[in-house]
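Below is one structure. I have some questions about it.
Incomplete set of chains, arranged as in the complex.
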Amino acid sequence: MQMFAKKRVEILIERALLKRLTDELVSAGVSGFSVVPLAAGRGQAGQWDSDGQIGDAAGMFALWCIVDPGRLDGLLEAVFAIVSRQVGLVSVSDVEVVRPERF
Amino acid sequence: MLALAVQNLVSPPVLFFGMGLGASLGRSDLSVPEAIARFLSLYLLISIGFRGGAEVAHQGLTLTLVATIAAGIALSGGLPFLAYAFLRNVAGLDHINAAAVAGHYGSISAVTFVAVTGALTQLALPFDGYMIAVAAAMETPAIFSALFIARTGRGRTEGEMPKDFLREIALNGSIVALLGAFAVGCITGERGMTSLKPFLLDAFAGFLCIFLLDMGLIAGRGLRDGWRSLSVPVAAFAWVMPLVGAALAAALAWLIGLRAGSTAVLMTLGASASYIAVPAAMRLALPAANPAIALTLSLGLTFPFNLTVGIPLYIAAAQMIAE
């Protein structure tokens, strides 16, 4: 099967900021993304667990989107420009997709 | 008052809170699933909102309602300035964290509200149903005061007001649930109460116990992880500020001429600190603040303080004031 090279961008983000990030992605023209809830994690701010949380700000999510390599830089700049201080870990990897038309 | 304090201390909700606290300090793996915690918080808001509304439908609106709501807004908007002054000058916290914590202490804690109304009911001390509307009115002014404080000072750029922020704050889920249920209670009155009593009233104490068990678990974890980042004067703030808030609330209640029960409720609202709605707002508006500080103070120190020592104290004081 013929495959087409794309980039997969993954952003870890707090619940309180998720809406702002997705709004930003939409206005940056990203065609789609998916969000997964984290159950636990550890970082500079220490370790946490979703069952040990309360309130509307609690919780973290991993959002990823598959984009065309040509759009990657624009996307990253848009994301960092807006939520620089709050955005969590951002990582990028290579993936291949079968249907290239939608990205 | 001591008898009341003891009785309050050995009530099931407080004991379940203590059980959670102990379990989590002892690193037990006991936990309440996140979806359940969110449901319980929704249930509590709907139950107290509905009961407040049904009460108002029963009593009608009294003249003092507007005055009490105004007092609540003044407290919520004003207390952050006092809190900030203490945190900066006495406790030595930095500007942005002091502003964020101050926002938490102007706002209120719905569960502390529930606890005081429970204690009043057991003492057969009546309070006004509209106090729930006062509680709802006190949720948000503090957020704006915190933003105002954060922006003040030379060259400050902190405290941006994100797009849509106003609407997000005003239509925050907790407030909508509280006021929506209040409205349903007002409209359906006694007829609604009859059909919902088993769920919203009779089962309330049980749901509250499980919620408080979870709060204890979370508070214990917060204390375990967070106490290192707290200096002694910052921790002292968590026990001093409630007394300041309660005292100011008492003064306002006395001016308005509230009865003892409602005075105790207003004092408790003044004394309590938010840990549900305000943290989310602060993450958006003051991203540079460390959320763990405010949460450890409000949930780990102030909340148990109010639950055990504060509420009996406020009730005793309210009875003296209103006499």
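Should a chain be cited, it is by its letter among A and B, assigned in written order, with residues numbered from 1 in that chain.
Simple rule for what comes next: a residue touches a chain if its C-beta (ideal position, glycine included) is under 8 Å from a C-beta of that chain, and two chains touch if they have at least 3 such contacts.
These figures come from a predicted structure and were not determined experimentally.
K.L.:
Taking the displayed chains as one copy per kind, can you state the stoichiometry of the whole complex in terms of these labels?
P.N.:
Taking all copies into account, the full complex has the composition A x3, B x3.
One rule holds for everything that comes next: only the chains that are shown with their structure count from here on.
K.L.:
Quick check: how many Å separate the C-alpha centres of chain A and chain B?
P.N.:
Those two chain centres are 34 Å apart.
K.L.:
Flag every residue of chain B that touches chain A in the complex, lowest number first.
P.N.:
24, 31-34, 37, 41, 162, 172-174, 214-215, 217-218, 221, 225, 275-277, 279-280, 282-284, 287-288, 290-292, 295, 299
K.L.:
Okay, in this complex, where on chain A does chain B touch?
P.N.:
Going through chain A, the ones touching chain B are 14-17, 20, 45-47, 49-59, 85-86.
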